[in-house]
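Supplied in structure tokens, the structure appears directly below.
Of the protein chains in this complex, one is absent; all others appear in place.
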Amino acid sequence: MHERPRLTPIQINRDLMRSVVETPMVFYVLLLLLMGLVGLGVVAATLLVTYGLGVTGLNHPVFWGFFIINFVFWVGISHAGTMISAILRLTSAEWRRPVVRAAEVMTVFSLMTAALFVVLHTGRPWRTLYWAFPYDFVRGIWPDVRSPLVWDPSAIFTYLTGSILFVYAALIPDLALARDQTTGWRRTVYGVLCLGWRGNARQWKLLNATGLLLSALILPVFVSVHSIVSWDFGMSLVPGWHVHIFAPYFVVGAVLSGVAAVIALMAVMRSLFRLHDYIRPEHFDMIGRLLIVVALAWAYFYFLDFVFALISKEEAEYQVMKLRLSPPYLYLFLLMVVCNVFLPVPIWMFRRFRRNIPIMIFTAVVVNIGMWLERFLIIIPTLQRRHPDAFAWGDYSASLVEIALVIFSFANVALLLLLFSKIFPVIPIWEEKEGHIWKREFRIGKLRLPAIVRE
Amino acid sequence: MRQAQEEHPQDTDKPVASIGRRWGMVVDLDRCTGCQACVVACHAENNIALNLEDVVLQQRAINWIRIERYWEGEYPNVKARFLPMFCQHCNNAPCEPVCPVYATYHNQEGLNVQVYNRCIGTRYCANNCPYHARFFNFWERDLDDTHREYLNPNVTVRTKGIMEKCTFCVQRIRKSEWERRQADEELQDGDVNPACVQACPTDTLVFGNLEDEESRVAKLAQNKRHYRVLEELGTDTNVVYLKKVDPHASETAPAHA
Partner (left out) sequence: MRRRDVLKLAGTSGLGLGAGVAFAGCGTPDREFHIQSPVEIPEDMVTGVDTWYASICQDSGDGCGIIVRVKSGRARKIEGNPDYPLNRGKSSARAQAALQTLYNPDRIPNPMVPRGHRGSGRYRFRRWADVLPDFQEKLTAAADGSIVMITEPVNGHLAMVLERFTQSVGARWLTFEPLEQAAVRQASAKVFGTTRVPQFDIANTSYVLSIGGNFLEGGDAPVHYGQAYGHFRQGEGRSRGNFVHFDTHLTMTAANADEWHPVNPGTEGILALSIAHAALEGGAVPAALRPLANAEGTLAAYAAEQAAGVTGVPAEIIQRVGHEFAAAQTAVAMGGGSAAGHSNGLFNMSAIFALNLLKDNVGRTGGALLNAPSPLPDIPAESPVTSFQEWQEFLGEIESGQGPEVLLIHGANPVFGLPGVLNAENLLGDIPYVVSFSNVLDETTALADLILPDHHYLESWGTSIPPVGAEYATLGIQQPVIRPYHQEFDGEAGTRAFADVLLALADSIGGPLAEALPWETMRDAIRASVDELQARGDGSVISEDPESFWLTVLQRGGWWGPAEEATTAAPDLSGLPGPDAVFSSDSQEYPYHLVVTPSVLLGDGSGSLAATPWLQSTSDPMTTGVWTTWVALNPHMMADLGIQENDIVRVTSVAGSILGPAYPYPGIGEGLVSVPLGQGHRELGRYAQDRGDNALGMLAPVVQEQTGALAWSATRVRVSATGRRTRLPRIEGITAPVQMPDQQTFQITDES
């Protein structure tokens, strides 16, 4: 069923190491562009820290804005990595192989970016050490474990640690390969990084076990991270946020945006590194099918959110919903629903479209616009109509600094991915080869056999 | 309309054991004229940053106490209603458990205390305060030299990036305690008057120890007109309002149960 062309291991090595050993012109162009945008973000962040949050559009009562939207967005994107790697690895989905590493790395980088936004959004970023690293032992003061904002960093750091381990473990054989293919100081560096990998049977066995174990362990974290992010809102007393379905709803939304982001990433890698033989239409096809389910689940939860607001007949929550459904938010709302469901789902229904890479890129971008809007609509209108204290209702529009930092976040993740691709192979070479081997030896279709059994 | 609980249930899950003192305020809406003396008094007492025009337009004005004005009815049967709003010093304060760094917490006297030097400015507490009573310092304050001269030496001047709100003029509480202690005496009812209370010409605001049954504030809190703002949220506030009396209420007011 797979359309994988026959490739020799040597050819695979050469193709997949190409991004590391060759540096095409377009790399420099991209590098400069992204560094420019990141530089813009650094300027914006400097303004922010120097002059304070006054340079944003935040106010009383809209105390959270683009930074938190963006934070939730990037935590959402980070769900792609685990979704693709852990779940597909555990379920032995063969099509996962070329994309796992890129997705995992994107997880790491988007989490880092998300965490950066948490720090940037505080009024005194230089004091946030209190929060993540309670150092005030003398006075016996610890972070308040009742605060969702303490659960947040715990969840994110756990997920980040797990994801880094995940990436790293799967990198080891490829690092060994890189060691073997390079000379000089690079060889030394790769040599250290690959932890003395020789590729003997015991090492392979351990590697496989590690992969599985990490997959199994990270799954609960995966579910918890966005649940906990959702509790930043759900645990509050704010009508429109204090909603019990937020946790699963956020997780589903995160998977939707994250996996869609993987589509875009795959497409970029495919053309940038000429990986047409590895990332093939069938992969887009599989992801498209997965996304149909996820997008419909998301739609179901969003619908429920409305139903609950309406049937609860609670005035305060009703006001928030009313605001979300009146202009200008109505247009954003309609755009969001179109972006997240009504446009992509019909497209994904057709095999022809799922295998059309430009169309799939289009849906990926559209879904992520929709998901960004979703976070916007959860946060902004709610705070504007926060509580029936109508005297203090306000409005919000983002400042240039906030917009620059949002652009920065995209450029930053892209830049880190680009640099990663320069240092490490973006497709796990050994996994690709493994796939080839199994494919040759067990041509029995979608056989669900855990890797470890194959030993 | 839900009636206020007749007495406070002795909540066992209150964060800190009480020490026989729970500061509270009674606001008699039937007295308040909307004159704003309390607002300026609070600014003068508590070193609140100047709300320059730009700051107001940015919706970032800081008013620890504000006089909310609500409209009711249509011309000519229109009514403007005034409500002084400030931190309600909730016993179940929604702002407290969401603060990751304990910069806001409940003390043993029922005060919702804000510790400026711990606050990192997440603004979560402000989102979670149903009374919109918390204010964030979006800008570093820029005081003319001469405007520094009147600053109250007993109150911290806040920097940018931190949250602030009505403290019940805790510096005055401490001062009164200290003065009584010097004389080896107990704090008496009426010793402590926050700045807004002291200024208010109409005696709308009365401050004192709610736990002392003999105090003026505790007696007023039992008035048949008492209620608490957004009581249904369960915040268990230490500020008790006395309903405004309007002999013609039913003609203009929205129906209330």
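As written, the chain order gives the labels A and B, with residue 1 at the start of each chain.
Following the convention adopted for this analysis, a residue touches a chain if its C-beta (ideal position, glycine included) is under 8 Å from a C-beta of that chain, and two chains touch if they have at least 3 such contacts.
Nothing here was measured: the structure is a model prediction, and the numbers come from that model.
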{"item": "Absent-chain contact - pick from B:E74, B:D184 or B:E214", "value": "B:E74"}
{"item": "Residue in contact with the excluded chain [from B:N63, B:N91, B:N128 or B:S215]", "value": "B:N63"}
{"item": "Contact residue for the chain not shown (choose from A:G191, A:P281 or A:P388)", "value": "A:P388"}
{"item": "Chain B, residues in touch with the chain not shown (by the definition above)", "value": "1, 15-16, 28-31, 33-37, 39-41, 43-45, 50-53, 56-57, 59, 61, 63, 66-72, 74-76, 78-83, 85, 102, 105, 107-108, 113, 115-118, 144-147, 149-156, 170-171, 174, 178, 195, 198-204, 224-225, 227, 229-230, 232, 241-250, 253-256"}
{"item": "On chain A, residues whose C-beta touches the chain left out of the figure", "value": "61, 139-142, 314-316, 319, 388-395"}
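The definition used in the following text is that only the chains that are shown with their structure count from here on.
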{"item": "Centroid distance [mean C-alpha coordinates] between chain B and chain A, Å", "value": "43"}
{"item": "Footprint of chain B on chain A - complex, ascending", "value": "51-54, 56, 58-64, 121-125, 127-128, 130-131, 141-144, 146-150, 232, 235-238, 383, 386-392, 394-395"}
{"item": "Interface residues, chain B side, partner chain A - complex", "value": "58-61, 66, 68-70, 83, 85, 94, 97-102, 118-124, 126-128, 130-132, 135-140, 159-163, 230, 233"}
